[in-house]
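Just one protein chain is left out here, and the rest sit where they should.
So, chain A:
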Amino acid sequence: MMNRAALISLQILVAVAIVVLWHLASTTTLFGNPKTVAFFFGDPVSVMRRVGEWVFEGSIWYHLWITLSESILAFLIGAAGGVLFGFWFARKPLVAAVFDPYVKAANALPRVVLAPIFALWFGLGIWSKVALGITLVFFIVFFNVYQGVKEVSPTVLSNARMLGMNERQLLRHVYLPSALSWMFSSLHTSVGFAVVGAVVGEYLGSAAGLGYLIQQAEGVFDVTGVFAGMFVLMAFVLLVDWLVGLVEKRLLAWRGR
């Protein structure tokens, strides 16, 4: 591999190349009529200007805050439910066997179709979006926790028993850490889905949030607004993902390297 500085310069070069191409396409006749290109793709200068306006006038922070709180609530509630049910199913094979087809059926349903129903049930505020996020997060955490409890090494389990652990202590010192380690290793996916749930919910009907912002712009053919919204969303997800990476590194230190 090359050294870090060279790598970063190359990565920046890719971004520059894309923006320059985009700029040329939307201002010169190099790739056809610039008006048409700008209509469909916007142009980078206006998009950046729009993002700048949002940030400095402060209108974006409220929407970001709404999307963030929806994502966090969806993640926390969905993960708590997933841990609880994952544990219960893994420890009670009969329950798991009975509910198995229903779990599969529920998970097979594309969650987007639930958004209108949730809007009906919970209104256009944040809770319909939280509910949508929960349905996405729950299953990821549920399956991982279930697996984590099932896949505890039989040797580790026998050893813990020989060391004198009773069922409650096994739960605390063996099953729970194993299940949580599986959950943490899927943290990127589940947090990502919490954001997806929030944004899709907003997009389909709301009064605030990044999804709402994009949907509003789209409604009036404001392509610059759409691209600016996508840019902010991308930055938001990258930031969240980076934070999750930090948390994960700390929680899974025992895996080494």
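To be clear about the criterion, a residue touches a chain if its C-beta (ideal position, glycine included) is under 8 Å from a C-beta of that chain, and two chains touch if they have at least 3 such contacts; residues count from 1.
Rule of thumb we're sticking to: contacts and distances are computed from a predicted model.
Can you tell which of "ABC transporter ATP-binding protein", "succinate dehydrogenase", "Maltose/maltodextrin transport system permease protein" or "Fe-S cluster assembly protein SufD" UniProt lists for the chain that's not drawn?
Not shown, but named in UniProt as "ABC transporter ATP-binding protein".
In the full complex, which residues of chain A touch the absent chain?
Answer for chain A: residues 153-156, 158-166, 169, 173-174, 177-178, 181, 253-256 touch the chain left out.
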